[in-house]
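This report refers to the structure that appears directly beneath it.
What you see is the complex with one protein chain gone and the rest in place.
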Amino acid sequence: MIINKSDIAAFLDSFRDEYRVFAPAVADGVSGYRILTAGSELTWQGLNTQRPPKEVLFPQSERLYSYEIGANGVQISAHYDDRKKVVFGIRPCDARSFHYLDYVFLGQEYQDVYYRKRRENTLLIGMACLEPAKTCFCTSLGGGPFATDGLDLLWVDLGDRYLVQVLTPQGKALVASKPFFSPASEADYRAAAAAEARARAQMLPALDLSRVKPWLDAGFNAPFWERVSEKCIGCAVCTYLCPTCHCFDLSDEAATDRFLAGVRIRTWDTCAFPLFTLHASGHNPRPTGKERFRQRVMHKFCYFVQNWGEAACVGCGRCVVNCPVNLDIREVLAQIAVQDAGAGMGQ
Amino acid sequence: MDKQEVLRATVRKLLQNGQVSLVIGYANGTLPLRTAPVFIRTAEEADLLVWNSLCEYNLANYLPRYANDRIAIVVKGCDARALVGLLQENQVQRDRVYVIGVSCEGVVDRRQVAALVGGREVTAVEESPENIVVRGRGFEKLIPKKEAMFPSCRVCRYGNPVLADITIGDSVAAGEDAFDDIAAFENLPAPEREAYFVREMNKCIRCYACRNACPMCYCKQCFVDASMPQWLSRWVGTADNLFFHLGRALHLAGRCVDCGACARACPVGVDLMKLNRKLIKDARELFGYEAGLDPEGRPLLGTFNPDDPGPFTIRG
Partner (left out) sequence: MSSNDEPKVIGFLCNWCSYAAADSAGAGRYQYPTGIRIIRVPCSGRVHPFFILSALRRGADAVLTAGCHPGNCHYSTGNLIARRRFAMLKNLLEFTGLEQGRVNLAWMSAADGVTFARVASRVVTQARELGHYQGALRKQSEVPDNG
């Protein structure tokens, strides 16, 4: 299908009564997926946002439940968010990240009800990447600038209009319910195909990661880890801005404005901080940056693959662009890919 | 003089004659406009070292980790002052560190460069003494370094390292050392100043890159992780973010050397130097104190003068 760019503001406004619309936007100089109150507010020109879209489903700080003790005893209130959402303009790498978060939060045995309620009521309208950055490496991880994983619709910018690829029944229903869409022509499809070829040609060559998992399986004690992350300062930039990182902390807090009330909150946490694995005894199984960086690489490129069959990375490049010391995961993976599998290692 | 060549030769010699087992310096990064900290242990690796206007890190940050080794470190003027601060506070032993000072004319601010090219991706950079040339898809722009200099560098008085075993490079002229930016902000009405900080705090993602990039933040347990008492919540929001930044700034009072490593480490561009420079200005104006100049010096808040000003004291 086709939708004209001149109809976009109206299209976004048409969701107003039923859905909250999230779209890439800048607030206070920082880009992220923000709620649009009017279609005309959509001014985003860039590729990816700085803040990752995981926060639409998994906010950085979230109240799980609160309690108040009063005349009626203990009242506990859970705080779910099951309001309908549309995420508009999400890039293919980011859309794919939800797939990885689903593995974690929507498991066979246990489903995170907070995540599930947000996830069930969310439509994803993707925007293909016509000009990937040199820091994009989605193609190294099975993705691509026009990939469709996880999306309900994929839009391709053809200049004065978008080609709309319908991918799911929800996407189909959405297109059918709005008056802005008309059939696409052969020329439109050819233009989109050409745009995809240009986009792929613009990207740096994909990394060959085929040796990474086997090496990691055997390489936990390899001397490689001694030096590779020496410059890491142990902050949370890579993990907080990563679309697939999902670790969190739970804390209970008493209210500061009333008695006998409080809340349990969930906040993003990071394996980069020493406290992440500090035991109450004082022992820390990951005592230095070396162990913690190894954990990051292992979790994403070894353990996640063992558990779910895929590496927990979508190649969005946020960690590469934002790391304060330019610790580049692509460089680390390339180094791992040429490490000897052999002496000096072993479980 | 090609400072980079002298630097490499110096380091080669240090490693060849075994004076040190490790040299911490700057190498080329994987992205345009970036260098990266590098840890060199053999003379051959000395060729990895670079010196240019993108050497943005305060490498003194890494010193406490290597307290038991004999190491050399490359320092700019501000970095050398941080090293002095660490010496004052007994975090570094002077006889274990060979200080390679390099005179510095300022660091280019990647954020200003990004603003000057309208946020477009930079894919190549070339540097000359006065300018940088940045290139991207369909554009090329020549930027005088003065126009994209990190703000603290514009007024820096300490481009020549105050402490060094060897100093590479000709002496650089001192900047005017003004706090006009702070004075101008002080003159704004209080509600405007508060609104400014609320906006800055709302950007913060509590990644602690600022704290971790700062050489003077070396506590094994930071106040943010204290639970008895718990000073601030893990909740990321204005009040707790402000508590963190005020708390860190106060811990740096009289210790911050205005290197700006924190502001450059911040992924979202929080205006940290506004807070730090205010305290530097007050330390100077109220107490005549300047951090990081005298290794035998005493800390600002660990000393007092019976005549310290107290005009704010209220009376009955």
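A few notes on this one:
By letter and in written order, the chains are A and B; residue numbering begins at 1 in each of them.
As a convention for this text, contacts are C-beta pairs under 8 Å (C-beta built on N, C-alpha and C of every residue); 3 or more make two chains touch, one makes a residue touch a chain.
Small disclaimer: the values here were computed from a predicted structure and weren't measured.
For the chain left out of this panel, the touching residue among A:H79, A:R190 or A:R227 is A:H79. Within subunit A, the residues in touch with the undisplayed chain are 63, 66, 68, 75, 77, 79, 253-258, 261-263, 265. By the touch definition given at the top, subunit B reaches the unshown chain through residues 185-186, 190-198, 201, 223, 229, 231-233, 235, 237-240, 242-243, 246-247, 249-250, 253-254, 275, 278-279, 282-283, 286-287, 300-306, 308-310, 312-316.
Heads up, the rule we're going with is that only the chains that are shown with their structure count from here on.
As a whole-number value, the distance joining the C-alpha centres of subunit A and subunit B reads 31 Å. Subunit A makes touch with subunit B in their complex at residues 27-30, 45-46, 50-51, 60-61, 131, 133-135, 227, 230-231, 233-237, 240-241, 249, 251, 253, 265, 267-268, 273, 275, 320-322, 324-328, 330-331. On the side of subunit B, the complex with subunit A involves touching residues 29-31, 34-39, 57, 61-62, 119, 121, 123, 137, 199-200, 202-203, 205-209, 211-213, 225, 233-237, 264-269.
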